[in-house]
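First the structure, in the form of structure tokens, and then the observations on it.
Every protein chain of the complex appears in place save one, which is left out.
In this document, chain identifiers A, B and C correspond to the written order of the chains, with residue numbering beginning at 1 in each.
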Amino acid sequence: MGSRRMTFGQATLEAMQYAMDEDPNVVVIGEDISWGGNFGQFRGLVDRYGPERVVDMPISESLIVAMAVGASAAGLKVVASMSFVEFTLGAMDEIVNQASKFRYMFGGQVSVPIVLRASDGVRGSSGAQHSSSLEGMFCNVPGLKVVAPSNGDDAKGLLRAAIADPDPVVYLEHKQITGQRSEVADGDHVVPLGSAKIVRPGSDISVVTYSNMVNHALVAAEELASLGVSVEVVDLRSLVPLDVATIAASAARTGVVLAAHESWTFGGFGAEILAQVRECVPDQSQLRTHRLGARSAPIPFSPTLEPAIVPGAADLVAEIRRILAV
Amino acid sequence: MGSRRMTFGQATLEAMQYAMDEDPNVVVIGEDISWGGNFGQFRGLVDRYGPERVVDMPISESLIVAMAVGASAAGLKVVASMSFVEFTLGAMDEIVNQASKFRYMFGGQVSVPIVLRASDGVRGSSGAQHSSSLEGMFCNVPGLKVVAPSNGDDAKGLLRAAIADPDPVVYLEHKQITGQRSEVADGDHVVPLGSAKIVRPGSDISVVTYSNMVNHALVAAEELASLGVSVEVVDLRSLVPLDVATIAASAARTGVVLAAHESWTFGGFGAEILAQVRECVPDQSQLRTHRLGARSAPIPFSPTLEPAIVPGAADLVAEIRRILAV
Amino acid sequence: MDSSPLDRTRAIDLLRTMETIRAFETRIEALFKQGLLPGFVHSCAGQEAIATGVCSRLDRADCITSTHRGHGHAIAKGIELDAIFAELYGKAAGACGGRGGSMHVADFSIGMLGANGIVGGGFGIAVGAAFAARYQRREQVAVCFFGDGAANKGTFHEALNFAGVHALPVVFVCENNRYAQFTAASRTTAVADISVRAAAYGIEGDSIDGNDLLAVIDATDRAVARARSGGGATLINMATYRHSGHYVGDAEQYRSREEVAASRSEQDPIQRFTAHIVAAGVVTESEIADVRLAVEARIDAAQQFAEAAPFPDPATAMRDVFTEAGS
Partner (left out) sequence: MDSSPLDRTRAIDLLRTMETIRAFETRIEALFKQGLLPGFVHSCAGQEAIATGVCSRLDRADCITSTHRGHGHAIAKGIELDAIFAELYGKAAGACGGRGGSMHVADFSIGMLGANGIVGGGFGIAVGAAFAARYQRREQVAVCFFGDGAANKGTFHEALNFAGVHALPVVFVCENNRYAQFTAASRTTAVADISVRAAAYGIEGDSIDGNDLLAVIDATDRAVARARSGGGATLINMATYRHSGHYVGDAEQYRSREEVAASRSEQDPIQRFTAHIVAAGVVTESEIADVRLAVEARIDAAQQFAEAAPFPDPATAMRDVFTEAGS
């Protein structure tokens, strides 16, 4: 099968269509959803499936999630657009106290097949309430799966997997790439949750990362190649479940791990990646583990301050050079 | 000055009184607050300071925090009882998008001196929505301080510091110890945030922990002493700010660190402790880092299941024996 | 669902449900005070007419969401007594395998979508169930039980607004027992009659005496008929009173003994119903005594079942976090 160039957002739209064509119980809810989403990720769905299935919601985030829980427990599969990831905070009770616990605390009587799609990350001065990445919080909640694709092709396959999954999935789409074009495989395809991918092999250091930081890592790797440094880039694709085997194998090969993400370093998911590496790589004596993430501040608006808090490709280059002393 | 035996809750009540006597702008709000709190932590305050200063709130968690933000920006210092920590999830938007960001995103114009007191931890079959520990989430949020005392004396001194602090503090009081008695120093005293304490010195392993897990660690250390194992117990007392120097010094001395907490291991604060240790201990070659926390499941109700998910003293003993191979 | 007038069979059915709830709560309270039950429990004794009356007008496929004070809802909706009793003990044979406990009793097979330890947690879930029913063209109704205190949660507002906009088949039943924990409703709630709030959502409001079983049934019939016929949601304020403290162990310093005694003696929904049916000649005193004896025996049996049942195996603790079996 071939492929076509399209945006990450359009790629997810294809996955939505396969899922909705296949199963009439898949419904989509969200604020302004019939207008297509902030990055066109839902464009045209309402025309194709009608307003009963693609439902414009009031500005009521906690209702959106609670309704998804109730409707999914009653037999639907609900994809809920949460718009910017910061708005999920207004539904954290429903996400954590209800969605993530429902199956377990009710003794396995029901599953809660919902997908919460949320736009995260910086995209040039969107300010403190529209720029965060919150996977650090979600990954600490048992019962939630967490997905964070770095490109359109994976976005399509992972969304297909997320909708098919019987349990609640937080699907994080980085704002900076949702509108970007790349090659996306034609037809229906699934990227299973929990399968990391080595997107660039290398031998000197393993950069373990996800979401848009993968793209920064690829830029950094290219630049470092010219200095003779061979960087392996591991794209986690899903954080829960986490493909520990692929990480550990890469770490064992290179001996140096840099866990990198856009969200805050302190208390963030990078620490978990490193802890997993420490727990899973048999020979610890030569292993070196490092991390790079945002400094501990809300994301500032000013164009000169934002990059001082949130790392990008240049910071990766600098950090790798520091680690490898090149 | 002497000391008296009292419960952890009573100790915090003394801190409240010193703070309220000192500054008429300290107010206390919370659901059923005039009835004294679930563990008597607020008992008698309303009689002493009146219902205008000790305010019974509707069951409106997001209002409680938003009102605290607005009132503190307007000149008050607000101590808000959030009751069980899971209820803070219903106010996560206000905690993260408002309280933690206010000062920074408004360019330092205001501080938000609020203290959110919340009861966390297991206490024997309180079930999935009344047993969690959520510091993993809070610690990942820049702009929040996080405190988790292990005993009444610290609880008093840390609460005094938290109320005096100009910034938002999440003050976590473990349900299992809030009603427990211990010696508490008389008079007014402050335990500065960011000062860890070595509560039991030892040489074979450093257990870095906080909240009620400190008490489990002390029990475990005592038991292991009879096997000839010398356990150092580091009580962090506050997680943000984190006293990295004390942790690193202990780690350098013993060479083996076990970060332990009751909340979920995966994505939890233990990973951060270990990452800090790796970043701060100069000689990494001999260093070993481990962690112990809850398995990734909501906390079950059943008396046989709860301890299978959440670790206690026996699990610490077993883990330390495994690590040290004794 | 039987909409015939109150004949002997129906009256006894209704009475049996109320008596079962009362006996269950009485027994649980006693066991808890003896330290035999884990966790903590909230008794709905005194409020039986609401759960009983409402659920008596629902089909098995209709859904309810419940609260921390949810035993009565579960029993009235038809949960197995053995299963709820065992759940409160944390036993493997419990309705939720012992995972849930008192605050999380659920039985999805009978449309009991769960008690909830989060006040106001049920509003949106009920709306979701009603939405699903409408979407799947099932003639189903969802009922959300909630307390007067829960009416101050933002979740109330978001759910009722949406139900109003979409005329969803949902009934919001406020069990207004005048207190939220230890605080009188008047101190935290801007309106005394919660149904006043219906106008804010363009839905019907209704307000009745929730200790009058027949009034509960009538109001439910009106609301359910409206919901099933596409007429949309209803918000009903049902005035009631809880006989026991907020939880078992509550010192109850926030209300007077006289107030409690007066409600128990004058407003007890069971006494009122039995007085009515005896006076109306539908049921005799001795038939009522028989019902009580049978109920006690049933509770005894459930307790024995629960006590004898094994605890879950700790090795199963990681099961059902996700749908794939854990280890």
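Observations on the structure shown:
Following the convention adopted for this analysis, a residue touches a chain if its C-beta (ideal position, glycine included) is under 8 Å from a C-beta of that chain, and two chains touch if they have at least 3 such contacts.
Bear in mind the structure is a predicted one, so any value in this text is a computation, not a measurement.
Although it is not drawn here, the omitted chain touches the following shown chains in the complete assembly: A, B, C. Remark: the omitted chain is touched by one listed residue; of C:Gln140, C:Thr188 or C:Gln303 this is C:Thr188. Touch with the chain omitted from the figure is made, among B:Leu45, B:Met105 or B:Ile205, by B:Met105.
Touch with the hidden chain on the side of subunit C covers residues 152-158, 160-161, 164-165, 187-191, 196-197, 199-203. The omitted chain makes contact with subunit B at the following residues, 25, 27, 52-53, 57-58, 60, 62-63, 65-76, 78, 93-94, 97-98, 102-111, 142-143, 145, 166-167. In the full complex, subunit A touches the hidden chain at residues 31-32, 34-35, 56-63, 86-87, 90, 124-130, 295-298, 300-305, 307-309.
Rule of thumb we're sticking to: only the chains that are shown with their structure count from here on.
Comparing the CA-atom centres of all chains against that of subunit C, the greatest distance is found for A. Taking each chain's centre as the mean of its C-alpha atoms, subunit A lies 30 Å from subunit B. Work out the mean CA point of subunit A and of subunit C, and you get 40 Å between them.
Annotation for subunit C: residues touching 2 or more other chains are 94, 96-100, 104, 116-118, 154, 321. Shared contact sites, meaning residues of subunit A that touch two or more other chains, fall at 62, 93, 97, 104-105, 142-143.
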